[in-house]
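Here the complex is missing a single protein chain, while all its other protein chains stay put.
Presenting subunit A:
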Amino acid sequence: MEKLLKTNRRDFLKVAATASGGLFIGFYWSGCDSPKMKVLTDEEVLSQAFEFNAYLSISPSGDIVIYSPNPELGQNIMTSFPMIVAEELDADWTKVRVFQAPLDNEKFDRQLTGGSGAMPHSWERLRKAGATARHLLLTVAATNLGVSIDELSAEKSAVYHNGKKKFEYGELVAEAAKLTAPDEVKLKDPKDFKIIGTPVKNVVNKEMFTGKPLYGLDFYREGMVHAMIQRPPFGMKIKSVDDSGARSVSGVTDVVVFKNNVAVVGNSTWPLIKAKRQLKIEYEPDGAVESSFDHDRIMKDLLDSKNAQVMRKDGDVEAAFKTAAQVITSEYQCPFLSHSPMEPQNFFAHVKGDKVELVGPTQTPDRARMETAQLLGIPTENITVEITRLGGGFGRRLRADFVVEAAELSKILDKPVKVSWTREDDMTGGAYRPAVRYRFQAALDDKGNMIAYRLRGAGINAGNSTRENNFPSGSIDNLLIENIEHKSPITTNAWRAPITNFLAYAEQSFLDEVALAAKKDPVKFRLELLERAKKNPVGEIHYDIDRMKAVIETAAEKSNWGKNKDVMQGFSVYFSHRSYVAQVADIIMEGGQPVLKKITAATDCGIVVHPTGANQQVRGGIVDGMGHAMFTNMTFENGLPKQRNFDTYRLIRMKEVPEIDVHYVDSGYDPTGLGEPALPPTGGAIANAIFAATGRRLRSQPFIEQKEFSDIKLQIRRT
């Protein structure tokens, strides 16, 4: 029955009254009958004990509460989602409050943050919820005034007739709650938006800037114990544990060995940090124990392997290469990376008999619940997950390893427990961005046209390391994209802009090499390819050619591409996560040394809902992409990362960011995500600018560790 309901889900907007006389509007999931009306107590409205997929409630005093179902990790949906509801509702934004809704996958069907998917998923349903509420309120107002609803207008939570204010929303909610939601509501024309597209302030600012407990690590429950866990190196298992030193640390109450973990338990954090250092654990191999040295060799060998999987094939690459006037071949490589959110992993778990309470920062509450259910053999409906604010995620918190181990430990200890990770735990117990090596080959005819293109990706636990249908696929007659993977005990996971975060850099640098060989301007070269794809597409095209062209042209225009002889520029463009971003990096020479001054970005992410948030996502994505491309390395030795904290794992700092000039292309499309798409193009834009300025081609990351870079004294300055 439940399965049936799930697969047949349809959205019903339902209306209900609250006990305090307010109006409640939510989506109701149902496959069959129309839901019964009922009055909700305040508690039911605020908790979850009702069958609505809650979106908003309005009290008689005019306070509007909007529930945000997605985990908040800085992508600002706690602000931008309510903005969308409030827009269609014509609400007074100052009266809107936002709550983070707890996990309930019966109500919220996509409660996850990752893949920049929250916005596209919710855009229309949020608008409908707001518009429906507005319609009901205006219907009541029209009846009371004895006029037609078309004669009324609404602004800032009030209804107007002939320009005169007649009602506040709060006065209308009790009557509105007796109505049924219409099947169809009219949504606003985007040009009439008043809230969407304005720089509304983050709704959590006050709490964040005064140090209120918001994050998982801040969570505290009377009677809970603290724990930290020593996890094994990848490919190893425990041979023996000597915990005498750890047990002798004052404040440590217990040491527990479970699976391949050793947990130290106590009543506060510091004794555990000390005790972990005192653990003497001997490990033995339990699979391949790998080092970076092995990975380098493995990836090179894989590039010559006969067993690659064909991801896309157009035309006849072999034949085309034989006729080529010129062949360009290059290999690019990127290292493992840690996600390293500023808040290390942590989770609270309390297993009481066959019930489990979980509290903490997760990007996928549903997965946390499922995996806990599986491990403990407890039905999912007995497991609650409360989501705290997340101190960054970058994909690391899409996994549930840190939740499940807390639950397991709570069960063993029979106590509520908060498991905290140190930075070193976070870096050594990671689920990393995979290391990947690519080989690109391009064939040019005697006129400099690209007649064939070959890409083979070899990754360590990377899955498909290519995006076979992305540009330039579709614009070249003969194309072959292949992938081959090495399975390693080192866990990998999605890392902000999965795969494209390094593929885009490699591909956009390689295209720069090809343009140079073809003696073409890099921007014109790309536009020609797109023109070709448009006129005479080869195979399937999975990107919007015009949107891609528009961001390329905008970035070129805004950056004065090629107009100033003293500015050496690098170009890059990428389509990922449904958005299009082109970037230009500017380097000038000062005293014979290159200075990276500026990055210009042109983005098409559809309608920009929240400009301050969007600007930060673009600039933050560029800073992220630039920092990791330039500075950050993670190497393995015997199954363990050598970089274990920020002293050796170098993250980008304030003085290392150039000016970033953000532009949008107004395509009028529904909004697409922006948590990721600005990151992929950055490494390529910078590498190409460095080439333009110095003639050095950087084919591996991080740039600063490459020998080509060693005598380039690149400075980064904003002014």
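The rule is short, and it goes like this: a contact is a pair of C-beta atoms (placed from the backbone, for glycine too) under 8 Å apart; a residue touches a chain by one contact, two chains touch by 3 or more; residues count from 1.
The working rule: contacts and distances are computed from a predicted model.
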Chain not present in the shown complex, as UniProt names it (candidates "Nitrilotriacetate monooxygenase component A", "Iron-sulfur cluster-binding protein", "Amino acid ABC transporter membrane protein 1, PAAT family" or "Isoquinoline 1-oxidoreductase alpha subunit"): "Isoquinoline 1-oxidoreductase alpha subunit"
Given A:Ser122, A:Ser157 or A:Asn202, the one touching the chain that is not displayed: A:Asn202
Contact residue for the chain not shown (choose from A:Gly22, A:Pro498, A:Pro594 or A:Gly620): A:Gly620
Touching the absent chain when the full complex is considered, from A:Ser20, A:Ser61, A:Asn144 or A:Thr269: A:Thr269
Residues from subunit A at the interface with the omitted partner, ascending: 73-76, 199, 201-202, 204-206, 208-215, 217-218, 220, 226, 250-251, 268-271, 273-274, 340-344, 389-394, 422-423, 612, 616-617, 619-624, 627, 645-647, 651-655, 657, 660, 718-719
